[in-house]
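Questions regarding the structure given below will be posed in turn.
Take a look at chain A:
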Amino acid sequence: MLIMKDVWASYGHIEALHGINLEVHAGEVVCLIGRNGAGKTSTVRAIVQDEIRVMKGTVEFFGKSLVNLPRREVIRSGIGYVPEDRRVFASLTVAENLSVPRSYGTSRLFDLNEVYELFPKLKELRARVAGVLSGGEQQMLSIARSLLTNPQLLVLDEPHEGLAPVITQQVIAAVNRLKSKGVSMLISEQHVRLIRECADRVYVIDRGHTVFTGTVEELDANTEIARKYLMVTRDSITSERM
Partner candidate 1 sequence: MKYRMYVATVAIGLSLVTGASFAADPILIGYVGDLSGACGPYNDGNLKATRIAVDEINASGGLLGRKVELKVRDSKTNPEEATKQARESIVVDKADILTGPCTSSVLLADAAVAQEHKKLLWNSIGTTHRANIDFGNRYVYQSVANSLMEGRALAEYAATQKSWKRIATIGLDYEWPRQTIEMFKQHLKELRPDVQFVNSVWPKLGESNFGSYIPVLLNDKPDVVFGVMFGSASSNFIRQGKTYGMFERTKVFTYASTYLLKALGNDIPEGVYGWTRSPFYGIKSPAMDSFVAKFKEAHKDFPDDESIAGYDSMMQMAGAIKLAKSLDPAKLVDALAAQEYVGLRGKVSVRKLDINAYAPTFIGVTKKTPAYSFPILTDLVRIDGERVMPSEVEVARMRALAK
Partner candidate 2 sequence: MLFVQIVNGLMEGVMLFMVASGLTLIFGVSRIVNFAHGSFFMLGAFLTYQFAPHILPGTMLGFVLTVIMAGMLTAFVGACFEVIVLRRIYHAEELLQLIVTVGMVMIMRDVVRVVWGMNDLATAIPDAMSGAVNVDSYWFPIYNLGVMGIGLLVVVVLWAVVRFTRVGVLLRAATDDRGMVALLGINQAYIFTGVFASGSLLAGIAGGLAAPLGSINFLLDTTVITGAFLVVVIGGLGSLSGAFAAALAIGVLKAVGVLYFPRAAMVTAFVIMAIVLIVRSFKARG
């Protein structure tokens, strides 16, 4: 459904992406892995046309080009976006946060009740101001908020960033539940271990271009890639787990 072909993009004069190739198919969970500064966030932003400018290459969603489309049009065409720093509306309550988005999808898979069912904690907190929520709760809220647009593809940018390990597990659980509901996802992530359980396919990017495509198992098998671009070995993956 989403195809990025040889995408070059830049912030002003600073080029951030030089040749990203990426595909997400329906029902798939695809992960984008790379070191800090490798271009994960830029790639995600190049999809939703947020702040970055695509200079070359194509970004197509169901055959429709997204390049230079206003951000809202990208969202309306069926992409849900959960940004890196979550960006909840801090002065609004949880319920108000959830009342901002409108549903653009045809599926109508998620309404407020569904979302509360998915994240019961949010229902408890619905009268609370979002700014005081914990990082994990904000992450839930941010995901819930973009689910309400009923996207066909949900793009999550570093959903685990800055979260405690316990919360991380909850996020992973949420992703798995969404996956079971058939939501396609593109998740950018620094740590391989976190995507192990949910990712169907993995892209490794480095310095703004794609360097590896394959399943998690294939990635595990390719120690060279892991060492070169992820600075991890099997050992360190295991040690990270504790």
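A word on the picks: all candidates are chains of the complex that A comes from, given by their letters.
We adopt the following convention: contacts are C-beta pairs under 8 Å (C-beta built on N, C-alpha and C of every residue); 3 or more make two chains touch, one makes a residue touch a chain; residues count from 1.
Fair warning: this is a prediction, and the values are worked out from it, not measured in the lab.
*Asks:* Counting any copy, say which of 1 or 2 touches chain A in this complex.
*Replies:* By the stated definition of touch, the match is candidate 2.
*Asks:* With touch defined as at the start, can you tell me which chain A residues reach candidate 2 in the complex?
*Replies:* Those residues of chain A that touch candidate 2 are 48, 50-51, 70-72, 75-76, 81, 83, 87, 89-92, 96-97, 99-102, 104, 145-146, 149.
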